[in-house]
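Here the complex is missing one protein chain, while the rest keep their positions.
Moving on to chain A:
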Amino acid sequence: MKTDILVDTRGMACPMPIVKAKKALDGLVSGQLMEVWSTDKGSLNDFQAWVRQTKHELVKHEEENGVYKFLVKKS
């Protein structure tokens, strides 16, 4: 799946991963895809809750060597 924007927040602490992701998502149009990388352990629960609350779609999420990768589709 081709993503429209990659937001790399590795090394950043909460709340920055979601602050950066929100900013990037604001610049997309409906249906576009954003990928976010984060090394913050708390971001897994927070991303799921944030996407649910903002009614976007968490297409998938995975963890690879301590890096959480989220794929979010703008509503």
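One rule holds in what follows: a contact is a pair of C-beta atoms (placed from the backbone, for glycine too) under 8 Å apart; a residue touches a chain by one contact, two chains touch by 3 or more; residues count from 1.
Simple rule for what comes next: contacts and distances are computed from a predicted model.
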Name of the absent chain as recorded in UniProt (options "MBL fold metallo-hydrolase", "Glutamyl-tRNA(Gln) amidotransferase subunit A", "ABC transporter permease" or "Response regulator"): "MBL fold metallo-hydrolase"
Sole residue of A:S30, A:N45 or A:N65 that reaches the chain not shown, by the stated touch rule: A:N45
Residues in chain A touching the chain absent from view: 13-16, 18-19, 22, 41-42, 45-46, 49-50, 53-54
